[in-house]
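Heads up, one of the protein chains got dropped from this complex, but the rest are sitting where they should.
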Amino acid sequence: MSDPTTMLLAASAGAPDSSVAWLLQVPLLPLLACLLCGLFRAWGVTSKLPGYTTVLLLAVAFVVTLSGYLSFGGHGAQVVHGFDWLRVSWGDGPGETLSAGFSLYIDSLTWLWMLFVTGLATLIALYSTEYMAEDQKTGGYARYFSFFSLFVFMMSCLVMSDNLLLLYLGWEGVGLCSYLLIGYHYTKPSAVAAAKKAFIVNRVGDLGLALGLMLTFVHFGTLEYREIFARLAEIQAVVEAGGSAPWQVELIPLLLMVGAFGKSAQLPLYVWLPDAMEGPTPVSALIHAATMVTAGVYLVARFLPMFALSPAALGTVAWVGAGTALLAATIGMAQYDIKRVMAYSTVSQLGYMFLGLGVLTATGAAYHVFTHAFFKATLFLACGAVMHGFAGQLDLRRLSGLAKVPGWRVTAVAMLVGCLCLAGFVGTSGFFSKDMILAEAFVTPGPGYRLLGWIGLATAGLTAYYAFRVYFRVFHGPVEFHAGEEHHGDDGHDDHGHGFHPHAPGWAINLVLIALVIGSLAAAAPYFIDKEHHGWVGGLVHSSTAGEIVRASAGHGEAAAHAGEAAAAEHGGFFGDPHRWMFLASSVVGAIGILLAWVIHMTGRVSADRAPIADALKARLRPWSTLAEKKWLVDELYDALIRRPLRLLAHILALIDQALVDGLVDGVGFAPRLFGKSLRPSQNGLLQNYAVGMGGGLVFILLVVWALS
Amino acid sequence: MSEKLALLHPEMVLFAATCVVMVLGLARSAVWRSACAWLTGGALAAAFVLALRSPVTDGLFPHFLAYTKAMIAGVALLILPVMSGTVDRWYERRVAKGAAFDALRVTRGEFYAFFLLSVTGVMLCATADDLIWLFLALELTSLPTYIMVAISTPRVRAQEAGVKYFFLGALAAATFLYGFAMLFGATGSTSLDAITIQFRGEGLSTIATLGLVMALVGVSFKIAAAPMHFYTADVYQGAASPVSAFLAFMPKAAGLIVLIQLLATVGWSWGEAGDALPDAIRVALWVIATLTMTIGNTLALLQSSAKRLLAYSSIAHSGYMLVGLIAGPGGTVARNGLAAAMFYLLCYGVMNLGAFAVLASLEVRGRDGEPAEADAIDDLRGLFRVRPGLAWAMTLCALSLLGLPPLLGFWGKLVLFTSAIGAGEIGLVVVMGLNSAVAAFYYLRLVRASMLDERDPDAERPIVTEALGRRLAAGLSAAGVVGVVVFASTLQSASHAAATPNPRYDEFLKVEAPARQSPPAATPTARHN
Partner (left out) sequence: MTALLAQASAFGSVTLYHYLFVSAALFALGVIGFLSRRNLIIMFLCTELMFQGAGLALIAFGRHWMNPTGQVFVIFVLTIAAAEAALALGLVVYLYRRKSTLDAQAWAELAG
């Protein structure tokens, strides 16, 4: 790289130096889509051009990802160097140069994430072309797709980066896109408030990530994965030989974990995600259910080798995950807004994933991310179809029996399949992925991990209940519906439902729903491929950086699971194998949940908002039912404990700033001004004076030089 | 022979275009006349491509040409759209309405031709390896600019600026010419390589020091460094904003390149650690740099005219670049002060152009009722309400000039700081840091005026010119301030490669040395010490 010509040419053409360079298209195509849509917005395009452009470019990105996976999937880690992005050095020694390239680190974990990110993004963009059609005239359509593509670009940076700094850029970038898209309806105060809440709560987590990143650089002297993992392997060897890891290595995972908890909506930072449902539903499906919120899971999975060296971090991840899963499920049971139910179920399912990571089954967590991406996207898009068709109506007390309304069959089926997967019904994809996590929780030795298994199992039952509560209330029972508040187009009626004609989903929405239903069901298939590693996903995880540590850490996780299998084989007992045991237990729990939902919400239903048993139960369970409905007052608690004291502090600091700092700044500004004023006469505009100044200056400098030599 | 010629390919293209443009500007057809700008742009683009393919030389900096010339052509391409409509705008409008075309009256062709000639001169400064060549290149850079200033607007102010620029420029030219004569006298050769041999072998004689200091101070006029800075504010204010933008980059690039060439003859291998300039030269530059930064920044604080403010800020930025020259070529990207200065020059070119382009895009109604160029900072007030895009461009460029991360100016300043720290110039780093802090006061005034302040209800609203190119340039610069950051590291590596001394330069000198004419009596002046 010494020849500046080639370097400049390389920079201008963006052409890196290796044969895998074409993989750079994966992040760059969405970026192109973003720029094009921005231009369309500037040009005032009101057709569906921005939407179709985005779909096309994202589809190409997906195809590139897929062909990349097929060509390099089994080749181990690839590093694709794009260009030097940052290189700041303050010395020549090691650790004195901070460098971060726009370079991709591609191993099987990356492939897994990128496949479903680009795939789902393409489908959801297609869905959006119809869903967002009402905003074509206002120009919001192009803006929406511009942000949407930007999100995919940022997400690719996050997942494909080969260093922590580019990951951080992607991390902040997806946060920004999330903020922009939650606040998409920026004239609506609740949307703006939700956007701000999401951004601010995420800042808390991002602070942790930033600190972790800095500590990583201070300790390792680099931010590049390859070098970090090489150093970690050395430390791992030391630990195995009986030594102990440096305190930094135990602390960094705790800091990274805080970042992960923010982005992936875990206790105590989960509060932003339910409010984020103010954004358009496709956004909720893609960003706030399928992809962005799994970034935290990705981060922990990527740095699992480091987490494995920090028992404190692992324990915290597991406990927080289980706690979040249970808490969110209890809140989800009591909500009436179906999108909010789905939001809490996302929080809850993310809790499962962290539980999986905490008990070191990266395979289970990654597989659950994969299946969850499909079925949760299905659920959200089905909710979105309902919302779109019924003018924004999301209250399950005001919708009923939609399965019998003509034109809604596909949506009903999609909802059913989504709920079955979410409930972990036998044979569905959710069933296999959830059980993988729960089984590991039961067999992994750790502080009270067995209890975690029971919590997870109980949550599975609650999940089945609340999922089917939504399904039975909205799609079964007597046919009844009321329009929501978003009147638009030709249906200018009152919202009592008389004469209101819901418009059934069109081809784009139905097509995407069908594709996702197939995807959700087919996501079970990978479990049966590559049996050796617990499925296709397991195979991917095993050949990634996470897999190395999983294999290496004896006495943990899957090793223990294998031990359990061995024990089962020895004793010939069915219950010896945690997975088989788990299959049985969770089938029963799931079925009970679904049955309860049926009994409580279907017996004696007379209208949309009246289900006698449910109402009676609710009255009986007071005040707990009310508290759950009010989300255990967590928002109020945060308001009293954090927001108000902070506001007070801000007011005090503002006073100090005005009184002290401003005065100081003015004072500091005074001296240079005085100096400038004394110089000002030299600039009096006279040619001769300037010449005198120049000549005098020359003589002065010559005198200085003469005095020195 | 022909491989020697390849060094000059970009200049040759530019010169050919100059000849064509000069004639084309006289064409009767308005379409042909308006082709001047496009032809200029095409020539610059061709020069840019050719510059990237510049051959690697055997000289001290083998890769110097590609980066330097590409930067010059690139920034010139960015300046070009601002230039559109600077001269002849009203005349062309009258012609379009049916007035008779008078070939004696038009200046457009000349204007673009002078633009190209000046750019050619800057490039020749980079190619030069001889004092005669350097002198001619410097004059080729400046002579056209004197005319460009004087004809840039029909207002008396432009002529005043032209007078001051021309006369003080001639004074400075005489100064560095005398310095060159002394250098020739001290070493017996005008070839920079031969001078280098002489200095390495015999050290600096008194005459050589005198010549070098006079040459350095004289050339400082081009970069508007103290004590040759007096003209800057008056000239930048008097000339039309597009021409000021041009003056703030092109002569400055030429001056910086010539300073590097001159300093390279003595080299950075003196001092206690063997990595600094000779003490006398180092102190001279130290004084110049400190004065330049301080004078520029403190005087900028007091201005009410945005153009004068930018002029003083341009003085201050020259001071920053001089810090890089004092630090010297070092060994790594972080340590290479020359590369830092060259990279900073590029950053400065982009961000400063943006600020001037915003001013050039605005007009206010003058006292005589005629539209006049926006000049006062108050003219920017309320810009955000009228033209949010321009207000953003001004904000981004001003913040970048201030050196706010993550904008381009920050990355430029960062390498200057690291190189100065690496060279042990802690005093300069402190001065530079304090100056950067002072600079915040006046750059933020530009931001406040364009983004936050409301316009007085009775004051005239600024009118946006119909010259689309200026807004385009403002937008491109603002985008560059944000976007080029992505490639900052690549560009820094390129500038580092450009300013990395040739490890085999000594061998090259040994080959060159016998070819040089030896004086009748060996080294007469050296004995004087």
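The first chain written gets the first letter, and so on, giving A and B; residue counts start at 1 in each chain.
Going forward, contacts are C-beta pairs under 8 Å (C-beta built on N, C-alpha and C of every residue); 3 or more make two chains touch, one makes a residue touch a chain.
Being a predicted model, the structure only gives us computed values, none of them experimental.
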### Message
I'd like the shown chains that the missing chain touches, ordered by label.
### Response
A, B
#### Entry: Option from B:V20, B:A46, B:L177 or B:I421 whose C-beta touches the chain left out
B:L177
### Query
Which residue, A:G76, A:G448, A:P645 or A:G695, contacts the hidden chain when the whole complex is considered?
A:G695
### Summary
Of B:A161, B:A374 or B:L408, the residue touching the omitted chain is B:A161
#### Entry: Chain not shown, touching residues in chain B
131-132, 135-136, 139, 143, 146-147, 150, 156-157, 159-164, 166-167, 170-171, 173-175, 177-178, 180-182, 184-185, 188-190, 233-234, 237-238, 302-303, 308, 517, 519-521, 524-525, 527-528
### Task
Could I get the residues of chain A that touch the absent chain, sorted low to high?
680, 683-688, 691-692, 695
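Criterion: only the chains that are shown with their structure count from here on.
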### Message
I'd like the Å distance between the centres of chain A and chain B, where a centre is the mean of that chain's Cα atoms.
### Response
48
### Touching residues on chain B, where the partner in the complex is chain A
52-54, 56, 63, 66-67, 70, 163-164, 167-168, 171-172, 175, 206, 209-210, 213-214, 217, 221, 226-228, 230-231, 233-234, 279-281, 283-284, 287-288, 294-295, 297-302, 331-335, 414, 418, 421-422, 437-438, 441, 486-494, 497-498
### Summary
Residue set of chain A touching chain B in the complex reads 1-5, 7-11, 83-92, 97, 99, 101-102, 668-669, 672-673, 675-677, 679-680, 682-683, 685, 687, 689-691, 693-698, 700-702, 704-705, 708-709
